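As you look at this complex, bear in mind that one protein chain is not there, while each of the others sits in place.
Here the chain labels run A and B in written order, and each chain numbers its own residues starting at 1.
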Amino acid sequence: MPAIDIRALVHAYADGTQALRGVDLRVDVGEVVAIVGANGAGKSTLLKHLNGLLLAASGSVRIEGIPLTRARLPDVRRRVGYVFQDADDQLFMPTVQDDVAFGPMNLGLAASEVRARVAEALAAVGASHLALRAPYRLSGGEKRAVAIAGVLAMAPSILVLDEPSTGLDPAGRRRLIELLGRLPQTRLVATHDLGLVLQLCPRALVLHEGRVVADGAPARLFADAELLRRCQLESPYEGLKPARSRCAS
Amino acid sequence: MSRLAAALQDLRALDSLALRETALARRDPRAKLAVTLCFIVTVLSFGRYQVAALLPLALFPAVLSAQAQVPGRVLRRTLWLASPFALMVGLANPWFDRTPMLALGGIELGAGWVSFGSILLRVTLTVSATVVLLGSTGMHALCVGLSRLGVPRVFTAQLLFLQRYVHVLAEEALRISTAHRLRAAPGRRLPLSLYASLMGQLLLRAFDRAARVHQAMLARGFDGELRIVEDWRWQRADTLFVGLWCGYFALARAVDLPLALGRLITNVWA
Partner (left out) sequence: MHMADALLSPGTGVLMWVASCAVMSVAARRVQQRADDRMMPLMGMLGAFVFAAQMVNFSIPGTGSSGHLGGGLLLAILLGPHAAFVVVASVLTVQALFFADGGLLALGANMFNLGVLPCYLAYPLVYRPLAGRSPGPRRAAFATLLAAVLALQLGALAVVLQTVASGISSLPASAFLGLMLPIHLAIGVVEGLATAALVGFLRRARPELLDISASGMAADRRQLLLPLTLAAALTGGVLSWFASTQPDGLEWSVARVAGTALPAAPSQELHAALDGVQQRLAWLPDYALAAAAAPEPAQEHAAPAAWPEVNAVTTVAGLVGGAATFALVMLIGLFLRRRRARH
């Protein structure tokens, strides 16, 4: 049974814009898949269908065999952990500890079990020392780590991350890549960061105007200049010529 | 706007205090709330012309702020900012109430000055008690205590969210007003039309952010009820805490301690 099974997914926004024009996607358990594409290609929209933030107007979405309908939302949300693009939207409790406990508390777990999950999740992301901090006192990387911990505490089997390396400095980005590499869950990462894709994901999907136009090994995809140009992407290997000074010397 | 920046700083200073591991932080928040309210009511129950009799009550904020390690700087700053309204109204007292009340040496002090002094003391006492309450409790603990006392969850959840996002929005507001100041003619204030669009943008962003937070809450299983971890159990130390302090307040209220002390000293001298 695939972890994620999407068939012919179509989505249009309220103002009529076609965001997804028939997407097929199959992800097996344990895979790490990147979803790349220009802004407006439909990455976030696709991701939001994975935990029911958006419900399929036409087409089907199955998570671990469970069809994604309104009735089954709680089941699906227990299995799919969603990490948002802006960590400030996700860390909505006054302290790190409270925030990571939010998910387990909603699962109805006992207080001792909640505490154990919180400790475990914070340790997994290397943020145990931040337990009593308020979110506004965290750096971008720390916020990202805590957001991931908040999701891990619910013991999901699938992780969905929306632009996780945005706003991270090189050290933070390095730690993120290492962390994501260590985790056992099935991972789906929507990102512009092609370097991250190369280091982390053995498989990448290219979205363009609501359709999947390529699906395969990133190294091969990013060598296809024509594909990159058509999808308004830039190769991670190019553009590294240092700027030359224009001053008359 | 420096007012905004200063407010942000104050919020953060007090917030971080509450996280320190002190004996006071371990007290049940209900106990601290009860004692603080009892304290404030006692202070305010004194007659308007009583000044010295209020002084023994200063022991409460003094002891507690030491126990909670509230820096004197924080206390002084809050006192400085506190209740200009009360002080302004209080200053009217010496003007309107000129009955001579105290005669010292050759100087006569009007009753209005005495009641003004009483107001000053009340401000000091009530403000320091409030700061200490917060400095030793923190918003999470306070909200847990409040819900256990029967305050509706709608309100305590609101306090938690407000406190969380006040920093985010205040920072955005600061950025907006700084960006404006950098491009405006020096000294020019924000005209109403510009205010509408700048703050209007902030308001729109607030709506959008609230929608995103809502989605993040749903994604982690939110079903309309906010559940918070409740770590406190009422202990014997809490009963002792409440009993001793309230007993002291009752004593200070019933007996004019400074007068008694003063009589003792003057008798010993004489």
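Descriptive notes on the structure:
Heads up, the rule we're going with is that a residue touches a chain if its C-beta (ideal position, glycine included) is under 8 Å from a C-beta of that chain, and two chains touch if they have at least 3 such contacts.
Just so it is clear, the structure is predicted and the values come from calculations on it, not from any experiment.
Considering the complete complex, the chain that is not shown touches B.
Within the full complex, the residue among B:40, B:144 or B:219 touching the omitted chain is B:40.
Between the chain not shown and the residues B:66, B:179 or B:237, the one that touches is B:66.
The chain omitted from view is touched by exactly one of B:31, B:133, B:219 or B:242, namely B:133. When the whole complex is considered, the residue among B:19, B:166, B:229 or B:246 that touches the unshown chain is B:166.
By the touch rule set out above, chain B reaches the unshown chain at residues 1, 3-4, 7, 10-11, 14, 36-37, 40-41, 43-49, 51-52, 55-56, 58-59, 62-63, 65-67, 69, 78-79, 81-83, 85-86, 89-90, 92-93, 96-104, 111-112, 115, 118-120, 122-123, 126-127, 129-131, 133-134, 142, 152-155, 157-166, 168-170, 172-173, 176-177, 188-197, 199-200, 202-204, 206-207, 209-211, 213-214, 217-218, 222-224, 226, 256-266.
The rule we apply is simple: only the chains that are shown with their structure count from here on.
Between the CA-based centres of chain A and chain B the separation comes to 42 Å, rounded to the whole angstrom.
Considering their complex, residues 12, 15-16, 19, 139-140, 160-161, 163-165, 167-168, 171, 209, 212-213, 215-223, 227-230 of chain B touch chain A.
Against chain B, the residues of chain A that register as touching in their complex are 51, 53, 74, 77-78, 81-82, 84, 86, 88-90, 92-95, 97-98, 101-103, 105-107, 111, 114-115, 132, 134-137, 150-151, 154.
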